[in-house]
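With one protein chain removed, the remaining protein chains of the complex are shown where they sit.
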Amino acid sequence: MALVTAAAFLYLPAAQGFMSPEMARILAFHLPNAMVVIIAAVASGYYAFRYLAKGRSLLDDARSKVAASLATLFCVLTTVTGMVFAQVQWGAAWNWDPKQTCIFILLLIYAAYFVLRSGIEDPEKRAAVAAVYVLFAAVMTPMLGYVVPKYMAPLSLHPKQASLSPEYHSVVWSFTAGLIGLYAWLHNIAFRQERLRLALLTAEAED
Amino acid sequence: MEPGNPRWKPGEVALRLEGVRKSYGARRVLAGISLEARGGEVVAVVGPNGSGKSTLVRIVAGLLRPSRGEVALTVAGGAASDAAARRARVGYASPDLALYPELTGRENLEFFATVAGKRLSTEEAERRLAAVGLAGRGNDPVSEYSSGMRQRLRLAFARGGGEAPLLLLDEPSLALDERGVALVGALVDEQRARGGLTLLATNDPRETALGDRSIVLGS
Partner (left out) sequence: MSWVREAFAVFEKEVRSEWRTRVALSSVALFAVGALTLIGLALYIGQGPTGPQTAAALIWVLLFFTAATGLGRAYVIEEERGTALALRLTARGTTVWAGKFAANALLLLLLALMATPALLSLLKVKTANPALLACVLMLGCVGIAAVFTMTSALVAQATAKGGLLAALSFPMLVPLLVAAVHGTNAALGVGNAAGAFAAGLGDVQVLASYAVIAITASLMLIDFVWNEG
């Protein structure tokens, strides 16, 4: 991971055709972040489904929650890196660009998810409600991905063509791989913590 | 009351609980309850406040999922171990069971019957109200009922048309006068005569006396 980060700044030549070539490197961070958001969101949905469909194990609920929190984290990172780039490149951090708006809405969905979770005491009820919310949102958000770009296409600032030097490609993809690794590692740690907490609670109840 | 025509033969109705446990996070409410009962029996579930009587009754009714353990209700050879099937075969009344105050007594009974997929004619609704001593009050909104009357309506709700093989009564005499308590006794006898099973959760010694046996929940 550290290698890739270093490489991004040292090895990568300044990108041509950008206003501030040095800062444009942040693209190498922005894209992989966005991809991890998708992965985390799908993971959260998958575990929510498993919770409901396969015996309602609270472990699945823990996995779903962890994935959701990581999705939120990477959502924030994506938005921030995007905003930095936008500020430098076009002088304005927020532009109602369709993809930007979509990610922001996704952030709202996850924020609501955690508020919902915090409002329910009973662990099993909480898990069921949270899982249903994740799945309901999962069904409704593809419409978001379709509708928003369709109606806001003229405002899109996201480039259609990738006219970047080949070094960018290798950096972006290796960064993506690294970031996925980071995600998996964080997910694992957070999940194990949750599992421990659950085991502790169950043990207390058994006494 | 209906004549004592047994609807279920001895042994056709059976309830089995095995190791039923319920915890909410770290708080344990029920610890490993096991029980076997057959049609024609009345089992009293006794214990101090907070010992989990209502929780146990709700689990048996299929309204709550146990943290561990199994509940199986068998009726004439057909097993109903999943909660939805139990909910359909149970008559349940408890103090926190509320009915719609803005609807009349009759409208309430009709609504809950229709929504369960059954048909309830006006005459039959009147009969059910009469059976719990609410004859002639069916057209009044429940908001105008006294607490004793509301309890009677709950009993009418639980009793239904007498098709429930398992009757679950949680503190049925609450808010009832002497005649009301006698009514509870009559309902229990009726269920027994039908060959059905009754579970009575209570602290009231008059109700405990109705049971053939008791199981005690500690705290």
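Order of writing sets the labels: A and B. Residues in every chain begin at 1.
The definition used in the following text is that contacts are C-beta pairs under 8 Å (C-beta built on N, C-alpha and C of every residue); 3 or more make two chains touch, one makes a residue touch a chain.
As the structure is a prediction and not an experimental result, all values here were calculated from the model.
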Residue of B:L30, B:L64 or B:A131 touching the missing chain in the full complex: B:L64
Among A:L31, A:V66 or A:I109, the residue in touch with the chain that has been omitted: A:I109
Touching the absent chain when the full complex is considered, from A:V88, A:V129 or A:L201: A:V129
Contact with the hidden chain (one of B:A76, B:A116, B:A186 or B:A209): B:A116
Positions on chain A where the hidden chain makes contact: 52, 105-106, 108-109, 111-112, 115-116, 118-121, 124-125, 128-129, 131-133, 135-137, 139-141, 143-144, 146-148, 151
Footprint left on chain B by the chain that the document does not show: 61-65, 82-84, 86-87, 90, 92, 94, 96-103, 107, 111-117, 141, 157
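By our rule, only the chains that are shown with their structure count from here on.
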Chain B contact footprint on chain A (complex, rising order): 56, 121-124, 201-202, 204-207
Complex contacts: residues of chain B adjacent to chain A: 23-28, 65, 67
